[in-house]
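Missing here: one protein chain of the complex. Every other protein chain is in place.
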């Protein structure tokens, strides 16, 4: 099931950029969860096109409809079907894509894999697919918040070569949303915005890093051997369009430390087992240790640029592609809620798996 | 199934460091594959303790037994059960671990998750678990080689801060195996060996980066949306002990490029669609594009060190742990075949999934 | 994923009887399959309410919309989302069900399981859920027909105690659809219709047996050990509302034969290995042997009856329930296309699994 994610809280996304709608089925949602469409909508609004002058002006209201699984304001345990109609579809704008493969997009590989391709706006490979993820993630976030006070916070920590200082506290949602670039450090955010505008003016694009932190995760989530928490987080993040890397805790930089400096000594603090440092990033042996979970995701520069590019056409001839139309010069601001959504999907699934294993049996 | 990996070529590992044996079941192996125990053994010998003076001197022959699934030298389509007996078990050597949580190991998290813990040598969290992965990976590698001439080659590219120059060709197995540190650049390998010996003398440890390249993968492997090839590779790598990061193609460094420099232009070369550069790392939109797949994995410094460390005991008191005994001051040399094995498991699974979808039906 | 079925051709149904819509996601559908909504609609029309005077007069057009996965008349390999709006919802008609558990329905067990229940028309437990199965099954049937000329034919073989003679040929669709009761033996069909009208007049209900035959299945479909073809068929059938039993080939009656009479001798016929008899029902050791697959499913009498019944209310008091409203006095006529759909889902999934395993590798 290539379009499904999660073993117990299973989400299946469907829909193409310029088809009738995009959406998601959430199977395995616990019953009796209070839920309103407005809560889903709030998260979708954070990834919506046209939300600021930094992102694509494609006009999409992205209004969610919940067609099943809710009854009198609560989930019933039955699958939730959530969908968003595609409104601002301009199929004609994509005629060139029918004949030519866009560099560093999925056009060629989809053609090679399937022998057929819905070229309109990238079809299934469009980032509009992530609407379903964000909708499902909104449900997951609510469960985690109600069940354990878990908070998930992603933000832009580096854009191109502009890096924000490491936050000295768990960033608040307000700090992050204060700027359209979603970097909680105001001065850096301002520089990032300038950079986005500058590359847009060049018809070019930039990438960067998103950091995500999660607090109040209890010890014990994650499964050895293959379904380690960091393994599932890595998969979740690398399943997002435009991602090229993932690191947790000390990450790549940690490989420059010796073990004596890298190990996290244990101590008793606040009445429970804690670590003094957190190079582990909240996970040890694949299982949460109760510390803050902290990971970073690398997003490449947007593949769509408004400059002429060399490519080939479907007949196998050399061709030139002249990018035009609406696009995001940088995906990071809109990717922030998507990263949070995926983290929530991983965590709620492991929360349920732990519930299956440990809370049912009192041996 | 936390101990299983793969949807069609499914491996399930089992066993603890100091239990009776460790091993693996491979379910879904195609029938009629010629296979001998010696081929499995050759890969196990590459991860075996005691293979050089750089690694733990634990004396384990790690001799594989194949108990099912083979008949007259060929697989039958039935599950393969492969096991390795634990020989050099010294349970007494681990008595201290019974009472104290080793920093940056899985002792505390296993205890928190399960309420019980086989402390002997780390039990299930021991890297001996990877024996099953390597055995299954040897089968996967052979399938890929016979089916499509696919070659998978991992090597140490950076150890601590000692980095090898980027290879100008696809490294040969001989180049890699020429040095016990498994870096194909001989001069750098010599420096790496000195570093390992130096930190070992200090009772300390180091980490680094392993790079893995795969060639001859046909276009079309990998599934949108969640089971992208890079997503499954990321999960596979982050499921390995001691890993903290994964990047594919341009990876983290690629985020410093603009889109105009990062995009891989298409051209016709050797009669087929090729890219001029390979920032994508052989995967676009989650699907292989026929170029070399190239990714890197960050391994932290070994958590076991021979220096005193602060920790807490199971009763919740502050304690000091004095590491001793046999250990690897650096896991990278022995991790090379493990990385290859995991890459092979991902690829053979996607190969079979593509077979299911595309080759059965002629519409 | 309780609402999903199939490992490679995976269908997930969603929706409640009186919610916004019911539908299905089909994930794993092979690309390039020619497909039109009209083909889906034709199957839905066979299970539609109001299609004859034997079934519930609930007025539902059950018109299918395909929102994703199709492009220019062909599947793309992306998920198909198909939905049917609920039109003739009369929530008020079900107020009594809010307070009282209907005997032999799912009201009590859903309440016990979830602690919440969408009581309107049975909510998720309504047979309207099977709309998604029939829509997905229509796709599966087409694949099987195009790929291998496979034909699936179900029909009513016994209604209450009225049993049709064993057909002497593979029944045609025309023979089955000639009567609203879907029994291909015209004289028996007439008697069945009388029986349904008689029990309806009593406010009562009846059940019976549906037989299903499948021809042109190649040898080799089905997997040992747990995913035997008959095991998956049994699960598929027992997952349908109102089913109480399944038998394949000689079934329960075969237990009265001795082995010497029951065994199916092999012979060479039409140039290939055939059996002289077919007590095996087309499956041996869990794998198709190329003979006609033949199984039967027992459906209990409809639980909804228009007579007063003893029950309890949600507060735990004894109560009486007076059935009223629209219902089917016998589910069998409308269940025929549903049985076919489920058989198609099982077979196409195993067809794909066999493709994964056997056709990709040429050892």
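Residue numbering begins at 1 within each chain, and the chains themselves are lettered A, B and C in the order written.
In the analysis below, a residue touches a chain if its C-beta (ideal position, glycine included) is under 8 Å from a C-beta of that chain, and two chains touch if they have at least 3 such contacts.
As the structure is a prediction and not an experimental result, all values here were calculated from the model.
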Specify the residue from the set C:237, C:293 or C:335 that touches the hidden chain.
-> C:237
Would you indicate which residue among C:81, C:209 or C:352 is in contact with the undisplayed chain?
-> C:209
Give the residue, chosen from C:32, C:63, C:105 or C:326, that touches the chain omitted from the document.
-> C:105
Identify the residues of subunit B touching the omitted chain, counting contacts across the whole complex.
-> 1-4, 10, 12-16, 19-23, 25, 27-28, 31-32, 65-69, 71, 74-81, 83, 113-118, 123-124
Taking the full complex into account, what residues of subunit C touch the chain not shown?
-> 2-5, 13, 101, 103-106, 108-110, 112-115, 124-125, 129, 158, 160-161, 199, 202, 204-209, 219-220, 222-228, 230-239, 241, 243-252, 254-260, 262-268, 273, 275-276, 279-281, 283-290, 298-305, 307, 309-312, 316-318, 353-354, 358
Touching residues (missing chain, whole complex) on subunit A = 7-8, 28, 30-34, 74, 77-78, 143, 146-147, 224, 351-363
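The rule is simple: only the chains that are shown with their structure count from here on.
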Counting shared numbers against all numbers at the contact of subunit B and subunit C, is it over half, same, or under half, different?
-> same
Here the gap between subunit B and subunit C, centre to centre from mean Cα coordinates and rounded to Å, is 45
Which residues of subunit A are in contact with two or more other chains?
-> 2-4, 13, 113-115, 124
